[in-house]
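Removed from the display is one protein chain of the complex; every other protein chain stays in position.
First chain written, first letter: the chains are A, B and C, and each begins at residue 1.
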Amino acid sequence: MRREIPLLITAITGIVFVLQYFIPHAPFNKMNTWFSDWFSIVGAFAIWLGALNLLKISFQKIMDKKSDWFFALVIIISFFVITIIGFAEGQGFREPGTTFSWLYDYVYSPLSATMFAILAFFVASASYRAFRARNFEATLLLLSAFFVMLGRVPVGDIITGFLPQQYQLSQVASWIMTFPQTAGQRAIMIGIALGLVSTSLRIILGIERSHLGGGD
Amino acid sequence: MRLLIHTTLFLSVFIFIGSSRIFSVEPSPQVQADTLVNTADTVGVSVAPVTSLLVDDYKYDNGEQLNLSWVPSIDDQLIDGKVSVYRVYRITNDSTRELIAELPPGSNSFTDKNLNRHDTYRYIVAAVSASDDEVLSTTTEPVQPQREWINFRRGYLFLLALIIGGAVIYYIQSARRGKKLFVRKIAGLEAVDEAIGRATEMGRPILYIPGILDMDDVQTLAAITILGRVAHQIADYDTKIRMPVSRSLVMTAARETIKTAYQTAGRPDQYSDDMVSYVTDEQFGYVAAVDGIMVREKPATVFLLGAFFAESLILAETGNSIGAIQIAGTARPAQLPFFIAACDFTLIGEELFAASAYLSGEPKALGSLKGQDVGKAIAMIVILVGVIAVTIGNAWDVKFMNDVKDMLTTIFSTQ
Amino acid sequence: MEHVAVWIAAFLTLGIISFLYKDNPWYKLSEAIFVGISAGYWFVVLFWDNIYGKFWVGVFPPDVVDEAGNFVSHGVPDYALIVGAVLGVLMLARLLPGVGWISRWPLAFIVGCTSGLYLMNYFSSNIMRQVQGTIIPLFGIGYGASVYEIIGNIVIVGGTFAGLVYFFFSKEHRGAFGATAKVGIWVIMITFGASFGYTVMSRMSLLIGRIDFLFGDWLGLIK
Partner (left out) sequence: MSSTTRIRELAVVILILVISVIVYIGKIQGWNNGLMFSPAVSLTVVIVIFLLLLYILLRTLQGHLIGRRTVFLFVGLAVVLPFFMTLTLKFRVSPEVQQLYDALSELQPGSKVLVSFDYDPPSAPELQPMAVAFLRYCLSHDLKVIIIGLWPQGPQQANLALEDALKSKEVAAKKPEYGVDYVNLGFQVGNEFVIQRMGTDFKSMFPKDYSGTVYDDLPLVRNVKNFSNIDYSFNLSAGYPGTQEWVQVAVDRYGLKMGAGNTAVQAPMMYTYLNAGQLVGLLGGMNGAAEFELVTNEIGKGTKFMLSQSFAHMIVIAFIIIGNVAYFKSGRKKKL
């Protein structure tokens, strides 16, 4: 039973969503409404699970006096600071002027934005130290990157200002994006989508069950 | 057996739907308003009314829409048109008429949405002149929107989904029955042996990074499958392996995989749990740790297989700077460029899954790979035939070719 | 307060940037704060939006009142939502030893929903519509395309076709088939080059945004 019930749940929900696509009314539209509401609620608990797991790991680090225990403590403290404030401030926790939104604006946003911003530096260093035209394929990749990067900013047209307009870099970049780039993306997209479709089908039919843990 | 039951269940539902097509209600006949009886009641008529006002049911919906069509007023001309706007009125269940839409000159149809299929509706369309004089058309006969059980607009979509889905299931079944399914050679895979050999010769370790997602991601699963093969060879050659991971579940799975490989090679004593270590769940914390390992231990070979995000280029760069042979693979298109430019071999997108199916020989993996190939073959054939048809049809105006093209575009439309 | 706020933001921003020099306590502190705050942020947001906003308000709806605040009618509760909450609570069973297996039920539900939805969505938009979109005329008398577009169309059709050939695993890449696959990988490489360029563009833009904050909002050096 431990295996059959989950498989049945997956099969029913999956089939309802597929049928809803072809039969857009009762009873499938109602079931669709229910399922999508439940989905949001369960999804919230699933993310809670992640947060609780993080707390568990951090507590363990402190208990075991691992070398990084101080930072584990910081994780726990900052977690509790924002959750307590968020719960205390009630449903309007997000409105401008609340402490929660202050934390969001001056702590969360700068941190998450900077996390991604520093990648700019690593891109440059990797470009210098590792990105080599080691074979024909890599050469094509770098050439296309070269045209796109230059063509998408004003400098490109300044450098190629002596050429007729339709051969200037901005036009070349546009051409690459609109034609070969689109073709490649489309081939990849169709491939990935086929993979998703077959995986979804396997899951709904109960052939794939690795998400439930363990093999057959 | 269970698969059979599932498939039958799935198919029988489809057959049920398919058969209900036979019993679906025939659309109600079009109701034509009597255009001869003109009920224009306004004084100072300045434009002619619209004529032939028709209302009919909108097909394949939940009984919520009606289509209106009419012939525009003869005073509605492109040049010097006298009609400034058309107003559509609706009378629900014999109540008073209400304005539901204003349409620009030149309009000749309207779809009224959000209706109730238990109510009856009548319509009037008014042509309005620049001086805001309204001329009404006749009122249509009362009509009820019809509900259709199945959206047959999507029939072809359903059929194609069935073909490709059927192919996946068919190939999985035949693989289970022991049929050999052919998968082509994959370039990156052949480099694996060579890379392991190199590490053995140099007496330096192999570093294996399985991405940063958990075991519920297919890419991580593929990485662990490939690890199985790598581990066998390592056990044979007695090469060292280092595998820092960022998820505890991945750690457990990887340890089991390597342990099994050592047992099969007859050297269980050589295996140690230290080969796989959990570092941290945090993305950049993990990267910093792996960077440190690379710089300190200078592995001869680095595997980067699995789900990677922004850290891909940092890892690939560091691996490159220590002169290691790097074999990478991920299904995330945004990270692939970094791998291709900085690594020696890269498994691109689906190649990662193909590689793992090839190595593991699992029926479900091989079977779906085949099923997907059927999908690709259909896509290729349709593109080829469609493009030839549309080009020839266009250039020499060949009716047959145009028909072929129209048929294909209809089949592949989703609306 | 505003001064404190902008200084805290700047302190944390510089803390992350200091990772460029090397892994150091300032960075580790900023990172730990980030990890804690972001986990807590989602914890709170999901509680109020999903669990309170969707479940609680749905099952215990407030009374309907008119503009003056007078009672009009009781809200209509939607008891079906309780199923969702039960599934959600079962999800947390994973944290407890012994009953962890029951968390497979909600997991199975989530996986079923996404599979069912993805199956049709990806099939129609990312396969069917893409194939349909590739059926374009290459050239012709009745087709008023410029040379630029004709070459482009040939590239789109040929490129998509060759790309699909490359990802076709049931046939060895030999002869004409192999040559087509070769062209396919070239097109894919051009695609990756373009997306590499765009990724660089994106990362640089984000950095520019942070620099704008540091030198503009914080230090006031940018006009």
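In this text, a residue touches a chain if its C-beta (ideal position, glycine included) is under 8 Å from a C-beta of that chain, and two chains touch if they have at least 3 such contacts.
Everything numeric in this text was worked out from a predicted model, so none of it was measured.
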Chains on display which the left-out chain touches in the complete complex: A, B, C
Residues of chain B (touch criterion as defined above) contacting the omitted chain: 104, 111, 113-114, 321, 323, 333-334, 414-415
Hidden partner chain, residues of chain C it touches: 3, 7, 10, 14, 20-21, 26, 45-46, 49-50, 53-54, 117, 121-122, 124-126, 129-130, 132-134, 156, 191, 194-195, 198-202, 204-212, 215-216, 218-223
Residues of chain A in contact with the chain not shown: 29, 32-33, 36-37, 39-40, 43-44, 94, 101, 104-105, 109, 112-113, 115-116, 120-121, 123-125, 127-134, 142, 145-146, 149-150, 152-155, 157-158, 170, 173-174, 177-178, 181-182, 185-186, 189
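The working rule: only the chains that are shown with their structure count from here on.
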Higher-contact pair (C-beta pairs counted), A-B versus A-C: A-C
Inter-centroid spacing, chain B versus chain A (mean Cα positions, whole Å): 17
For chain A paired with chain C, centre-to-centre distance based on mean C-alpha positions, whole Å: 4
Per-residue overlap in chain B, given as positions that touch at least 2 other chains: 161, 284, 333, 337-338, 340-341, 349-350, 375-376, 379
For chain A, residues contacting two or more additional chains: 11, 15, 21, 54, 115-116, 119, 123, 137-138, 141-142, 145, 185, 188, 190-192, 194, 197, 199, 201, 204, 211
Residues of chain B defined as touching chain C within the complex: 157, 160-161, 182-185, 282, 284-285, 288, 333-334, 336-338, 340-341, 348-351, 354, 369-370, 373, 375-377, 379-380, 382-384, 386-387, 390-391, 393-397, 405, 408-409, 412-414
Chain C contact footprint on chain A (complex, rising order): 2, 5-7, 9-18, 21, 34-54, 56, 68, 71-72, 74-83, 86-87, 91, 93-94, 100, 102-121, 123, 127, 137-138, 140-149, 152, 166, 175-194, 196-197, 199-201, 203-204, 211-213
Chain A to chain B touching residues, read off their complex: 11, 15, 19, 21-26, 29, 54, 57, 115-116, 119, 122-123, 125-126, 129-132, 134, 137-138, 141-142, 145, 185, 188, 190-192, 194-195, 197-199, 201-202, 204-208, 210-211
